[in-house]
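A single protein chain has been omitted; all remaining protein chains appear in their positions.
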Amino acid sequence: MTIDTPALAPVERAVRVLGGDLTERGLRQHLEGLSGVDAVGLEQRAASLATRSIKTSSKAWALDRIIELIDLTTLEGADTPGKVRSLVAKALVPDATDPSTPRVAAVCVYGDMVPVAVDALGGAHGDPDDGLVSVAAVATAFPSGRASLAVKLADTRDAVAAGADEIDMVIDRGAFLSGRLGKVFEEIAAVKEACRREDGTSASLKVILETGELASYDNIRRASWLAILAGGDFIKTSTGKVSPAATLPVTLLMLEAVRDWHRLTGEHVGVKPAGGIRSSKDAVRYLVTVAETVGEQWLQPHLFRFGASSLLNDVLMQRQKLRSGHYSGPDYVTID
Amino acid sequence: MSRLTVPKTYKLFIGGKFPRSESGRTYEVATADGRFLANAAQASRKDARDAVVAARAAVAGWAGATAYNRGQVLYRVAEVLDGRRAQFVDEIAAAEGVTAAVAGRQVDEAVDAWVWYAGWADKFAQVAGAGNPVAGPFFNISVPEPTGVVAIVAPQGGASLAGLVAVVAPALVAGNAVVVVADEAHPLSAVSLAEVLATSDVPGGVVNVLTGSPAEIAPWLAAHSDVNALDLAGAGKLDWVDLEIAAAETLTRVLRPEPGVPERSLDRILAFTETKTVWHTKSLL
Partner (left out) sequence: MKDIEITGRGFLDYAPAPESTSILNLKDSYGLFIDGEFREGSGGAFTTISPATEKPIAEIAIASEADVDAAVQAARNAYRKTWSRMPGADRGKYLFRIARLVQERARELAVAESLDNGKPITESRDTDIPLVAAWFFYYAGWADKLDYAGLGSAPRPLGVAAQVIPWNFPLLMLAWKIAPALAAGNTVVLKPAETTPLSALLFAEILQQADLPPGVVNIVTGAGETGAALVRHPDVDKVAFTGSTSVGREIARTVAGTTKRLTLELGGKAANIVFDDAPIDQAVEGIVNGIFFNQGHVCCAGSRLLVQENVHDEVVDRLKARLSTLRMGDPLDKNTDIGAINSREQLERIRRLSDIGEAEGGERWSAPCDIPQDGFWFAPTIFTGVSTSSTIAREEIFGPVLSVLTFRTPAEAIAKANNTPYGLSAGIWSDKGSKILAVADRLRAGVVWANTFNRFDPASPFGGYKESGYGREGGRHGLGAYLRSGASTEGGKR
């Protein structure tokens, strides 16, 4: 009997951690050697983080920071150029009544909408660290990922060529659940390559694990580690098309993976919970979880994002309340 | 002319062996009307100490045996005891001054008590344990476990065999090891019971039988740090309050004296158990 151990693409990170002869078997052994996760304990830790009470000055800081970490998202079959331009307008000026309101980090759209977003952003298109707004595109046959690698790579290259700064790819959950970890790894590595631009720079790669389909926290930990090894700049919970999408325990678990990677290599990998985070209160809990798990230096657009749409308006209403002292209403924030 | 008999030397029973008292002492055991019957070993504090060491060494194996196995072993004691019925009847009739019929009823009671308790070995935990419906994602179960080493003062001055069995058998059910001080005045049936135990399948050290003066030995057992529980069933005429006070030093569990031969009861089994509750997380993810 021969043991099937196909060689894997020599991704730099994986080679460093797993050694030179990168094989599927080596990868599997590494992932299976990760410490297990006790679901009850994980959920209890998340629940206790959720009891933090964030008030006054901390709350004001948190609300602004949440806005600065949002990937303002529209991912509908019915998206139109008009809808995307409206989204971009909102991203640039979230609250016209208060010029001190920060901009969001990015807009997140389907690949074919990237030129529209880039065009609408105009001079405001750029790095969120510079107060500009990035364009993120979902790619790789989002959300199901059920297409050939060639199609996925073309999807990615197309979005990058159109000006996307960030690519949100999906992993092949079918391959992952059926044990073909090498395939998942190779795809991520290939998409990472496809993010490369002609000038040698690269779009940032967010790897969507679609945790709601991975069946167990142990799997989510392995998938997080796999995505990091294969070169992901961010690991992201969900497409938003599957329930459950982002949850606090899942995000905590992914933050732990990122923290452990940092302990091991000194490298920083980002985390993006996406889908289902609608209220400021929820979002603050994520900030607390980030700060208490990996440290508050992670609370910056290169390392943490919220994939959200309706969250922004709730944050704006809370912001108005802090400023004016009375509660705001949905007619006092704009719909995009 | 009748045959000259070969009388037995009555010794202690410690760790599965029959030693004399390390002190070399014996005391005279007589019939109810004062005739000499035998010289029994008079256990010392060092014999008590050795017995506790033997009992402690035996706990892990006995407690670790399956409940089914303990039940079988205890039932085997009843079988062997019943097989020696005639010997016990003679011994009890002579020592206690009762008729053969009365002695016979005592032996029958002893055999039946062994059978009754043997049957509990694989049941008491179901009756006394619990699955606990806690308000959270946890598996939660409580089970009675043996306390460890139980020191017993057997009922004194009455039905010597039945009294002994009434206190020893229940303590064994859960997996405890026992050090028992026999009826001082009627110790012979206790030593003969030890022979039964030695020839059945009870592991050495699980039951240790001391003959002699409870007033002398019991304080050493009560104050012994490695004794987990103290059954004062037959200590009613001793300074048992002092024994209970001595036991308090290491929080030894105490069962206070009771008159006569204790009734068979589940409570007596459970008195020498500790409830252990185990929690484990429970989740599908």
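Order as written gives the chain letters A and B; numbering starts at 1 within each chain.
Definition applied: a contact is a pair of C-beta atoms (placed from the backbone, for glycine too) under 8 Å apart; a residue touches a chain by one contact, two chains touch by 3 or more.
On a predicted model such as this, the values are computed, not experimentally measured, just so you know.
Remark: the omitted chain is touched by one listed residue; of A:L214, A:L287, A:M317 or A:V333 this is A:L287. From the options A:L8, A:L42 or A:V333, the residue with contact to the chain not on display is A:L42.
The omitted chain makes contact with chain A at the following residues, 35-38, 40-42, 44-45, 51-59, 61-62, 65, 129, 233, 256, 268, 287, 291-292, 296-297, 299-300, 302-303. By the touch rule set out above, chain B reaches the unshown chain at residues 112, 116, 127-128, 130, 132-136, 138, 140, 142, 147-148, 225, 228, 240-241, 244-245, 247-251, 253-254, 263-267, 274-281.
The definition used in the following text is that only the chains that are shown with their structure count from here on.
Separating the CA-averaged centres of chain A and chain B is a span of 69 Å.
Across the complex, chain B meets chain A through its residues 136-138, 281-285. Chain A meets chain B in the complex at residues 38-41, 43, 215-217.
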